[in-house]
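The other protein chains are all here in position, but one chain of the complex has been omitted.
This part shows subunit A:
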């Protein structure tokens, strides 16, 4: 059981959420899906006396416009897998959500924004969202602000969220090009060792690695796009570029950094191979 004398708060406006977060700063957590937070509290690894549940705000909408796709904070993996708007505007989000560990029960519970905020190095969503050039809409004591996913992560389990701030929604731009994905994990019930989101558009090509370093790592490979019609990127050259870019690999109980650094190039190459399949 959770050992702290926990108090549960269920505000109904974003302003009240920020007020509660500020009032209990340092002794409070936001409850999204709860799939990471609650086990950690149950194991006495996280000790906060206050939980602020976002359910009173709704925040379960998926909204698609001509320019972007908005996923509110309590949208679950199952929600995006059932959404035609997501399939149309950001199929990569479905691709990644389908592979989330824990089965349908966890996909019905865990939220994309929760994973984005948890900033766990060995997880799928932060790097996928960075790769899609997503932005996060934050609400704080001074109102709303937008932060690029690529600027959001500062270290393992650390973000730029300030006192009183929380993520209200994830905003993904449309038309950022084609995407490919590859994930290496060592059993179906485990966490990723390395992930790669490959993106290619008319003007640029990029790889975003997840789980390989403490925070998502973006690598520009635009100059490697082949000059012929297929625009194919040479595997060997790509691997070399990726390997050189991984300078501070992440070590945890699942894999040492040296292993992650070794597989990163192959994972990136496979993400591009998948992408070529979708272009054909």
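One rule holds for everything that comes next: contacts are C-beta pairs under 8 Å (C-beta built on N, C-alpha and C of every residue); 3 or more make two chains touch, one makes a residue touch a chain; residues count from 1.
We take it that contacts and distances are computed from a predicted model.
> I want to check something: the complex is missing a chain, and I'd like its UniProt protein name from "Cytochrome c oxidase subunit 3", "Branched-chain amino acid ABC transporter permease", "Carbon-monoxide dehydrogenase small subunit" or "ATP synthase subunit c".
Of "Cytochrome c oxidase subunit 3", "Branched-chain amino acid ABC transporter permease", "Carbon-monoxide dehydrogenase small subunit" or "ATP synthase subunit c", the absent chain's UniProt record names it "Carbon-monoxide dehydrogenase small subunit".
> Of A:23, A:65 or A:108, which sits in contact with the chain we cannot see?
A:108
> Out of A:21, A:51, A:112 or A:255, which residue would touch the omitted chain in the full complex?
A:51
> On subunit A, what residues meet the omitted chain?
Against the missing chain, subunit A presents residues 1-2, 4-8, 10, 31, 33-35, 38-39, 41-43, 51, 53, 55, 78, 82-84, 87, 102-106, 108-109, 188-189.
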